[in-house]
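All protein chains but one are shown at their positions in the complex.
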Amino acid sequence: MLPSFSYARPRTLKDALTRLSASGAHPHAGGTDLLGCLRDGVFDAREVVSLSDLAELRGIARTKDGGLRIGALATLAELARHPDVVSRYPVLAQGAAAAASPQLRNQGTVGGNVCQRPRCWYFRGDFLCARKGGELCYAENGENEYHAIFGGSGCHIVHPSDTAPALVALGATAVVASAKGSRRVPMEKLFVLPAVDIHHETVLAPGELVTEILVPPPPPGARSLYRKVRSRAAWDFALAGVAAVVSVADGKVTNARLVLSGVAPVPWRVPGAERALAGKPLDAASAAVAARAAVEGAAPLAGNGYKVDLVRGVVEEALTVLATPATPA
Amino acid sequence: MAPVVGQAVPRVDGPAKASGSARYVDDLTRPGMLFGATLRSPVPRGRLLGVDRDPSFDWSGVTVVTAADVPVNVVATIERDQPVLAAGEVRHVAEPIALVACEDRLRLERALAHLTPRIEPLPAVLTIGEALEARTAIHGADNVMKRYAITKGRGRDGLTGCEVVVTGRYETGAQEHVYIEPQGMLAWWEGDDAHVVGSLQCPYYVQKGIKTVFGLADDGVDVTQATTGGGFGGKEEYPTVVALHALLLARKSGRPVKLVYGRKEDVEATTKRHPSVVEITTGCDRDGTFRAFAARVVFDGGAYVTLTPVVLSRGALHATGPYRWDDVSVEALAVATNTPPNGAFRGFGAPQTQWAVERHVDRIARTLDLDPLDLRLRNLLRSGDTTATGQLLAESVGAQRCADEATWASGYRNRRGAGPVVAGRTARGVGVACFWHGAGFTGSGERYLKGRVAVDLLPGGQARIRTASTDIGQGTETVFRQIAADALGVPMASVDFAIPSTRVVPDSGPTVASRTVMVVGSIVEAAARELAERVGREAERSGSTRAEAHERLAGTPALATCEKQYEPPPGLAWDDATYTGDAYPVFGWGCDVAEVEVDLDTFETKVTGFWTAVDVGRAIHPVLCAGQVEGGTLQAIGWALTEKLVTRGGKVLNPRMTDYIVPTSLDAPPFTTLLVEEPYSRGPGGGAKGVGELPMDGGAPAIAAAVEHATSLVLDRLPLLPEDLFEASGAARSGGGPA
Partner (left out) sequence: MRIVLTVNGAVREVDVAPVARLLDVIRETLGLTGTKEGCGEGECGACTVLLDGTPVNSCLVAAAQCAGRSVVTVEGLGSAERLSALQEELVSHGGAQCGICTPGVLVSAAALLSRGGVPTDAEVREALAGNICRCTGYQKIVDGVRAAAVRNAAAARGAS
């Protein structure tokens, strides 16, 4: 059973954005998280605005510059099997495929996956935590084995998305629209740490909506993958993961972007690890060095120290896999 | 008539279930029906001062029930300590305090939100450790609910003088049943008669609970089972609470009331597998011959006694594992905590103690540098041996055969001998576990229970089985028809199975304890045989065909029905005072071999192969029987690898299937299931024993042994999540790991 709210099904993006500019309005895309949040009172809505009639938010297509335009309503299933994504952006196809169960991938959209609310059990449970407007982060001195080891301050959620780390690693840009107009936000700047804004996970202003995501062409010689560690093989959120995009030319790493999932309130880029790879051959030795660099600055809580080892392990493993020539670009 | 026992006949409830036409409780409605909901305690312990209704809310059309509305405020199980609705105090988070019903489900949720319990919190006891310390007493002076002691030979003194003494401590956490259909009941009154239909295992348990609360006679209560979407023990005692709540709302509102739990509520409020701590010390010879076994078993019973004493008993009785010991001492106790009562869950205490003993046997093997399988084979119980309670194992002891078949089919020796197979960044290992499970009620249970079954001859050559044994997915409806058809000498299609309803079926005892096929099935067989004889005699007397004789008997009420009662096997003796004698009529036996692949970077564990051999006496229906084995094994694998109930201040933090992680199709290994048949002379269909719980016993220790083989990490606490492996590897690296 859901609490009552009004429901609008606008035919045009303009109408949708006008409705979303009203206070208490929430967009409804796949609905896989929205309906649960409303039922459990994670947040309230006065009006739910369906995006399902907005054809312009759908589709995955190659752009003129050789990149990719992903409509915010593209489903995770579409993303995971799209030939262009699978062949040129394996990290993104793998992130989408790892996101959830088959049914949820059929329903869930990339826009929703990127903007979903955190899964912290205090945030989702009957606790008025700091993120919900309370005083405390209950995880700080509570059960925190699945919480952040980076970037937590006053709140220790981890960002739950599997596609967002891939999109950050690919240098993608979100197109964000509101009734007042639209703007472009690099994916890396879309997410916000609790130290900056403890109540939100993104920089989206009220009434703003991610309408599409633009992915630049893959850099020459790029290899990529997404590796997610979880306790069961399907439909589980990441304990930790890494989205890795590494370009190699003449046997040397020319560019590397490594973004961690499941360990910080935002997709967590590890520039130290990226620098450690630059100019080196991509091999077991450089992978080990980069893996150590990836956990520099980690500040685990009482119950999640293992995540430091886990991140080191998963980064090293991912880079080692990328180093084997059989890995497609 | 070709026999159907032993054949994989089509499952009789299959078409209804596969087409969506089977009716579960949430699929049922009655005219004028209201929906019910439960107000629960937010704190683990406190003085309940009252329940406030928000006066600004429109309460018209809303029925509210509190403890004041309950005629006799007791959930009748073993003790009478659990109230139907809390009165004066609350003892666990999610304890029911008040009930609400109305027509509209949205308004129902709002009404619930405008009802507030006034509670003065008190200090709570939340763990076994806190309970044993007893700084806060919540049950007697020492928080101990129940104690047992089992002694054989010299008891603990047998350790003295043993060549090799090994000590270990083993722990398990709570486990949630996650039956996919949550708890639910539909209740209504007809005059003074109470009616409930719902999701349940034991109609007569529910009937007893209703009789006690409302002061009704047997025939004033009608409890009917709806198609039930899984139980695993979770619908043994708890449905009584749901039925009582629905009936209270129905009585006050004068309307039918349906009370179906949501998933979160179900996980927060209902029973779990008892968490346990088991400490074992053993003595053996240098060659690995077991001599003396001493254990201290502690279970967390939760806030009320419910079934804890019997769960603890079964745990204690299985603590030695399927091994021969000259001297035994088992001290078992259950403590009270301010958590929801822990209760029946497939295995009923035995999986916890067998986790401990199997890990301990691996510890002995490590100490002696023996192969874990060789050590087991040397000590497995055989025909003619005696158990810890002095029970002579006279027949149907398939322990050895199971071990042989499972280890042969899996190639265990080659895999084990080759050492862990490290390929790239993963390591594969194999592990073995042997186990046993007493079939039927413990001790004199069946003798007291006197389970009854009726079989009727009906016109048209038909027959009908009437039993309170429910089909909750295991296939009782099908298997009982097979047994009865063969005993009657008629085709299976001629045998019906009456819907279990207390006004229609006699009390066969509860659907628990791996007793349905073996104990109740044998009564079905006896009743059907007697009817077949009656038909034969009538045919002979009247010189007619059997078909004609059948019709004549079917039309003669005094002769058409045969009701039989459980006959205890002769010679079975049990002494409750000393805990000695025949603990069970017979045991099922098993051996599991697990193969796992562990990612050495991330400590993710994948079960890549699973071989299980179980001695079921006789498989009445091989496919359904193997289905029990595989399903039970996967529950054990979940318990071992992913299922962890996380609590804070007595509150469950992961009450959803998103974060309470049960295995999916991608986590389940391919199963190789070997049914070993060492017939039990008194089992139906040519020797069937119980099978329901047996497969829950071996999976977890087999997996831990395989993980140990792959990684050299010794893990003695369940579950084995990646974080636990990291912790163990950190301890091993820093030299602080267990020996």
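Residue numbering begins at 1 within each chain, and the chains themselves are lettered A and B in the order written.
The rule we apply is simple: a contact is a pair of C-beta atoms (placed from the backbone, for glycine too) under 8 Å apart; a residue touches a chain by one contact, two chains touch by 3 or more.
Bear in mind the structure is a predicted one, so any value in this text is a computation, not a measurement.
Contacts of the undisplayed chain with visible chains (whole complex): A, B.
When the missing chain is restored to the complex, the residue among B:E95, B:E130, B:E181 or B:D486 that touches it is B:E181. Annotation: of B:S19, B:N414 or B:S734, B:S19 touches the absent chain (contact as defined above). Within the whole complex, the absent chain has one touching residue among A:G36, A:G59 or A:P281, and that is A:G36.
Residues 2, 4-7, 9, 28, 30-32, 35-36, 39, 48, 50, 52, 77, 100-104, 106-107, 233-235 of chain A touch the missing chain (whole complex, contact as defined above).
Contact between chain B and the unshown chain involves residues 8, 10-11, 13-24, 26-27, 177-182, 227-232, 262-263, 472-475, 623-624, 626-627, 630-635, 656-658, 662, 664-666, 668, 670-671.
Rule of thumb we're sticking to: only the chains that are shown with their structure count from here on.
Averaging C-alpha coordinates per chain places the centre of chain A 41 Å away from that of chain B. Contact residues on chain A toward chain B in their complex (touch as defined above): 1-4, 40, 101, 119, 121-122, 124-126, 138, 142-143, 145, 229-237, 239-240, 304, 306-307, 309-310, 313-314, 316-317, 320. For chain B in complex with chain A, the touching residues are 42, 105-106, 108-109, 264, 425, 599-604, 606, 641-642, 646-648, 651, 653-656, 658-659, 661-667, 721-723, 726-727, 729-730.
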